[in-house]
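We show some of the complex, not the whole, and keep each chain where it was.
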């Protein structure tokens, strides 16, 4: 399957600003790309690409005062398969986890494992370990948290999502991640493209999406506490501890978002 | 100068537990070691050493049920110099910072940059950039926060330290780190040995200490908002985003600390 992905974002930059972006497809998907996914910046400024602490492809540039446009449009080859499921994948005991997975057991800004561990134990402590426990966590989050675009805020944490029971993508994933970590299951936050392939079109403007990955049976698996059903065509951009690490754009200096569009849609093979 | 460092820590482990430790001297100081600083575990169990995400020397082992003792005793060669000062070291603009320093600008569990940025701007926004601004932050923290061993708690954040105005080492550093990051100065949390060399003996039992590092003028410099005076003989163990990343021990399974001693003292060269 071929999926057309891209974005077209415009900012107003009154005095100049430095941008850090995570807008390139993840290294693990770069070989699936048809053409380049480098960030096209207008006006043209030097863009530095680098690999960040988590192995994602980051970019950095200095935006001059004025209007700034970021855009990319490319095609990604995808298996077209649904998110894989592995009901037999088991939890790995902490003393056998690969060291690289250990940071994903710990606290992070929006995942207060220290504050939520007793709650996780209350809710999921008696659930049998393994794939099904992570799925049970997703079911719980999906059932207890309502989706509302207007109830997002940048400082909302997993505990806030747990008490407020309303939020957006990232809040669902933060809550599920925190429960996983509290049960010693490595879990990391993921962001990327996710179109409406094979499902009803969402009544929201297309946006980047967030999901999470849990480490079971020796590898990372995709879970999504927000949609909580296998989906087709996720194109990973970046993963990290939580939304702090994988913000699409982090800006230093005053900026104002004036336009934002994201596209993720299946295209015909011969297109 | 030679500094004898070490620890002797005993836990009661009722049912077995996995330990992650950051108890080895930092790679940057390994060549200063006389002998090995590997963690001596009693009873003898296999100990796996690995480099963590931040470049520290971590260890992991599975502790059987029963009493567990961790100990090391070694000697470290040190310059004997005070923490260096560089009043001319300037702040580096974000677009010129080495990518490896960028994670230390971001939010972390105990450093809520998102919630404290306006406060940092109020307090330090009009202070001239550079070394002196970091020093002014340390002065403010030292002046406004009281030290009290009994007011520590594992979930205390920089914002909590700011509102409660009391805490221990780690709280002083978290608050200063958060202010630095809010002003776009990379800052990271450090833990290690710090004895009473050249200063009055503290009226507390010796413990591991925390300080922080700020990136100015192209390198990392030591600051310490708790003591707020140059000190001799810091032996770095680990650095990371905040206390989450550099906990001396992180345990998975029930454990009870029953004994704890740390030694950090100058020894005669011919000893």
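Lettered A and B in written order, each chain numbered from 1.
Simple rule for what comes next: contacts are C-beta pairs under 8 Å (C-beta built on N, C-alpha and C of every residue); 3 or more make two chains touch, one makes a residue touch a chain.
Note that the coordinates shown come from a computational prediction; the quantities given were computed from them, not determined experimentally.
Here 2 copies are displayed; the structure file describes the full homo-oligomeric complex as 4 copies.
We adopt the following convention: only the chains that are shown with their structure count from here on.
In this assembly, the C-alpha centroid of chain A lies 31 Å from the C-alpha centroid of chain B. Put simply, chain B touches chain A in their complex at residues 18, 20, 50-53, 58, 60-62, 93-95, 99-100, 102-103, 106-112, 114-115, 154-155, 184, 244-245, 250, 252.
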